[in-house]
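As C-alpha cells, the structure follows; a few thoughts come after it.
Yeah, one chain of the complex is gone here, protein chain that is, but the others are all in their spots.
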Amino acid sequence: MDLVSFRETAERYSVIFLDAYGVLKSSTGLIDGALETVSSLIAAGKEVFVVTNDSSRSPESMAERYAQQAGGQLLPPERYISSGLLAAEYLEKQIPYGKVAYLGKPESAHYIEIAGKIPVPVADCTAKDNIVAIALLDDEGFDWFRDVNSTLNLIRRTNVPVVVANADITYPMRGNDIAIAVGSIGRLLSDITEKTFVRFGKPDSMIFAYALARAREQIPKVTKRDVLFVGDTLRTDIVGASTYGFDSTLVLSGNTLPERADLVIRSSGIIPTYISESIAT
Amino acid sequence: MDLVSFRETAERYSVIFLDAYGVLKSSTGLIDGALETVSSLIAAGKEVFVVTNDSSRSPESMAERYAQQAGGQLLPPERYISSGLLAAEYLEKQIPYGKVAYLGKPESAHYIEIAGKIPVPVADCTAKDNIVAIALLDDEGFDWFRDVNSTLNLIRRTNVPVVVANADITYPMRGNDIAIAVGSIGRLLSDITEKTFVRFGKPDSMIFAYALARAREQIPKVTKRDVLFVGDTLRTDIVGASTYGFDSTLVLSGNTLPERADLVIRSSGIIPTYISESIAT
Amino acid sequence: MDLVSFRETAERYSVIFLDAYGVLKSSTGLIDGALETVSSLIAAGKEVFVVTNDSSRSPESMAERYAQQAGGQLLPPERYISSGLLAAEYLEKQIPYGKVAYLGKPESAHYIEIAGKIPVPVADCTAKDNIVAIALLDDEGFDWFRDVNSTLNLIRRTNVPVVVANADITYPMRGNDIAIAVGSIGRLLSDITEKTFVRFGKPDSMIFAYALARAREQIPKVTKRDVLFVGDTLRTDIVGASTYGFDSTLVLSGNTLPERADLVIRSSGIIPTYISESIAT
Partner (left out) sequence: MDLVSFRETAERYSVIFLDAYGVLKSSTGLIDGALETVSSLIAAGKEVFVVTNDSSRSPESMAERYAQQAGGQLLPPERYISSGLLAAEYLEKQIPYGKVAYLGKPESAHYIEIAGKIPVPVADCTAKDNIVAIALLDDEGFDWFRDVNSTLNLIRRTNVPVVVANADITYPMRGNDIAIAVGSIGRLLSDITEKTFVRFGKPDSMIFAYALARAREQIPKVTKRDVLFVGDTLRTDIVGASTYGFDSTLVLSGNTLPERADLVIRSSGIIPTYISESIAT
C-alpha cells in the first residue's frame, strides 16, 4: 500500500468530489488542513463539490455549519450534493400530494418540504392519516424504542413506498467510536417486513450521475475521466465511484483506519485508484 | 389491482424502454403481439430501446436474434442497451491492459474485447496468468462444478476486481420454470469470499442513466418524465426505474405471474405506476 | 389447510410443550380458553411445559405473572423453560468470573446472576470495566438510541463473547401490531460488526433437547415421538421442533394470522404436523 500526496493527485483532475464525514470533517470539527486544501483547490480553478449520504439537514444548513467551523464560507450551498436531494426529487415526481411520515430531526424534513409534500413525524401519525410515503431521513430527533417500532407497524399496515434517504450503515464518532446511521435502521425494518425500500445514496450510482450533471453546469464538456472522487469508506464511496467510472482516492482520516487499510482493501476486494492519509497531504 | 392497456399508456410518453426477457420474448420466442406493438410504437414516432441485464451476447447478436424471430429487423443494434456495455466501459476505463478471466459463452467475451482487454475462459486460466480482472458474464458456456469452484479460488488467490455484468437472480424458462442467472452465481461467490463485487444492471440506476443519455442523442431535451420503463420484475425493473425517476409499467407476461401479481406487489412494497397484461394489450 | 381440534390431537401425546406468546397469552392477557386447556391436559396426566425464547424475566417471575392472570397457579416455575436458562448455563460454564454488560430490564439480569457473574447495565459500563461477556436479554429497560450505540462500540472495542438470549425477531402486540425483539437488535449489531454471536433459543435445537431432558425427569423413558410442540411461529417454533424430531401444532392465535396461514405455509416451505385455531379448540 503506497500513500500518495492528495494535492498532487488532485492536480490531474478538473472536478473534485469530496465525501463529507471522514474527509472534510470529523465529529469534533473540520479535519486538520481540510480548509487549506479546499481553498487551494478552488484557487487552482478546480470545481469542488461535497457529495454526501447525509440527509439530516439542507444544503443551506450544511454550508452554514461549515462556515461556522471554518470561520468563513467553505463552499456555497449549491456545492453540497446530498442523497436527500435525490429522495426529494423522488418524493416530488413519483409520489402524489399528501402526508409523508418521517424519522429524523425537524431539519431533515426539509427534503419533504422541497418536494411539496407535508412532513409528519412518525410519532405524530395516527391511523387516520392517509400517508403517501414513509421517509427515513436521520438517526436522531426521535425516540428509537417508540418510533422505530411505530415505523415498523406503519410499514406493515400501509402499502406506500418507504424511502431511505441515507444508505450509510454507520458514521464515525469521537475517538474510534461509530454510530448507527439511518441506513441500518432501514435495513433492520426491510429485513423484518421483507419489503424492498427505495434507497438513495452511495454506493448506488445515481448520486454520482447527479453530481456529474451538476459539474457539467460549470464545465459543459466535463467527462467521468475528469473527476476524482474522495472518500473514507470502501463499501460506499470507493466501490460506488469506481463502478460509475470515477477515479477515486481513499483517505485514512475517517472510517478506514490507517493500520487496517491494507487488510480491508485485500479482504473486501475493493481497490481505490489512490490512497492518501488525508486531503491535507 | 387494475389492468390498463399498454398501448394507451404508452401514448403519453415519447421514450419507451423495454426489458427483454418476459416483455419482448420468452424462452420459446417473441411474446404474442410484441412485434406489432413495437412496430406501432415506432410508427407513432416513439423512441424505443431495449434495456436488459443480459450480458451473454453483443447488441449486434441480440438484434440479429430478434430479426430471425420477427422475420425482419425489430430494432437496430444501437437500440439494445445491455448491462454488458456498462461492464465493458468499466473494464475499458478502470482496468489496465491484460487478461480478464471470464465465466460465460465465447459470445459473451464480446464485452471484454470491446474494452480492449484479452478474454480468457476461467477454465483456461493458469496460476501464471497475471489476470487484471474477473468477469461473470453468463450462466452458460462452462462446466459449473469445475469452473465455479475455479472462479472461487481465483477470487481468493488474486486481488483484482470481480465484475458481475448481470445483476439478475433468475430468468424465466419454458412453462413457469426459471433458471439461475449469473447474478446468483455472483452472490454465492461474494457471500463465500466476503468480498464486494462490481455489479452492473438493474436495479442499480446506472443503466437507467445510460439509457436516458442514449435517448437524448435522439431527442436532446428529453427528461425523465418523458420515459416509460416496461418490465416484468418488481425487484429489478420496477423499483430501479421508479427510484431513478421513470414511470413504470409492470407486465404480467414474465416473472410476475398474473395470479400472484396483487400479492407480490403488496408483500414487496414495490408499486409500479401501471400494470398491463403484456405489451400487446 | 385443514384445522383440527387441539385437544383431540393432544390426547395422542404424553408430553406437551407450549410456546408462551401467541399460544398461552397475548399482549392483553391469557388467550381465551388457554387456562381450561392447560388444566384439562394436566388432569389427563400429560406433562406440560412452557418453552419460550423470552429471557426478560426468571421462571419464578413468569409463573407468578401467569398466576395473577389465571387467578391461581397455572404451572409451577420449574415448568417454564426459557432460552435465558441456556444462556445462563453458557455464562456459568464457558465464561470466567467477572462483569457481564447487558441490555434489558433489571429483572432480565436474573440469568446473569444465576450464572454467578456480575450484571452491569450497558449504560453503566465504563472503559475501565473489564467485562467478560456482553448479553442481549430483552428489548426493554434501556434507552435504545444511547445504549444500542454503546453496545455497538463495546462489541468493537472488546473481544468477549456476545450472548443473544432470545433469537426472536419480533413478538406480537395489541391488534395485529408487532414489536422488535432483542434478537433483531442482535442481528443488527452482528451485521454491522461482522462478528458471530452466541445465540440461544428456537429454532436452534438446543432448547428442544433441554426441554426433553427436563421431561425425562418426569417420565424417564419418554422419547421424541411422545412430544407435541405447540407454537404460533413457523420460522422458530415449527421448523425447529420438526428438525429436532417433535410433531408440531401451529396455532393461529399469534404471529400467524388465520387468513394468511395457508399462504405462509406454502411460501415458507415449513409444514406443521397439525394446524389448530388455538389451544382452546
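For reference, chains read A, B and C in written order, and residue numbers begin at 1 within each chain.
Please note the rule applied: a contact is a pair of C-beta atoms (placed from the backbone, for glycine too) under 8 Å apart; a residue touches a chain by one contact, two chains touch by 3 or more.
None of the values given here were measured: they were computed from a predicted structure.
Remark: the absent chain touches shown chains B, C in the intact complex. Note that of B:44, B:188 or B:263, the residue touching the chain absent from this view is B:188. Between the chain not shown and the residues C:65, C:146, C:195 or C:260, the one that touches is C:195. Considering the full assembly, C:242 is the residue among C:55, C:151 or C:242 that touches the omitted chain. By the touch rule set out above, subunit C reaches the unshown chain at residues 89-90, 93-94, 155, 159-162, 193-200, 204-206, 209, 224-225, 234-235, 239, 242-245, 265-271. Listed here are the subunit B residues that touch the chain not shown: 139-140, 143-145, 148-149, 152-153, 156, 169-170, 176-180, 184, 187-188, 191-192.
Criterion: only the chains that are shown with their structure count from here on.
Taking each chain's centre as the average of its CA atoms, subunit A and subunit C sit 39 Å apart. Rounded to whole angstrom, the centroid-to-centroid distance between subunit A and subunit B, based on C-alpha atoms, equals 28 Å. For the pair subunit B and subunit C, the distance between mean C-alpha positions equals 45 Å.
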